[in-house]
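Here the complex is missing one protein chain, while the rest keep their positions.
After this line comes chain A, so read on.
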């Protein structure tokens, strides 16, 4: 790896290249951009990163990002607490929110079941999901996991576990291309898919 032997630069490059989707080359470019930018910019960037970690945490109910114990969606009286949308990750909450079609609550699993990746149901917020189904006035669970093989298996797992429960289980259907990830699908497509969900 080519380096100029400047410790501060190498440390930043090393930290940046840990970000998802950032390789060593991109990390180098970003680090040099920061190096050349106004001091105010690098201070603002560093401050924003620190603030994000200090002032946010995971919602204790749905595992979305939150500023206090509960996230703004869980706290909002405007949301329909009879519907629960199950997603893989926080980015999926963001994607679905941007469609403005969904008014219910969320549950973020934190991943999907994948024995090959060493992730089983107990490694996800699965137990918490089933507890919510018992305790909260939920009537419908909308499964919005990515339609990968693992996403499909996780949705099947959830629907089998809730077989005896009276809640209606649906999944977002048409429009979302097979194998594409929710976060890359445009808001209008997600909106249509949510409106035309199917029973499982």
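Everything below uses one rule, namely that a contact is a pair of C-beta atoms (placed from the backbone, for glycine too) under 8 Å apart; a residue touches a chain by one contact, two chains touch by 3 or more; residues count from 1.
What we mean here is this: contacts and distances are computed from a predicted model.
Participant: Hey, which one's the missing chain according to UniProt: "Xylose transport system permease protein XylH", "Molybdopterin dehydrogenase", "Electron transfer flavoprotein subunit beta" or "DNA replication and repair protein RecF"?
Facilitator: Going by UniProt, the chain not displayed is called "DNA replication and repair protein RecF".
Participant: Which listed residue (A:64, A:83 or A:154) would be found touching the missing chain in the intact complex?
Facilitator: Counting the whole complex, the residue in contact with the absent chain is A:154.
Participant: Pick out which of A:39, A:77 or A:115 touches the chain that's been left out of the picture.
Facilitator: Answer from the full complex: A:115 touches the omitted chain.
Participant: Spell out, residue by residue, where the missing chain touches chain A.
Facilitator: Spelled out for chain A, the touching residues are 113-116, 120-121, 148-150, 152-154, 156-157, 160, 178-179.
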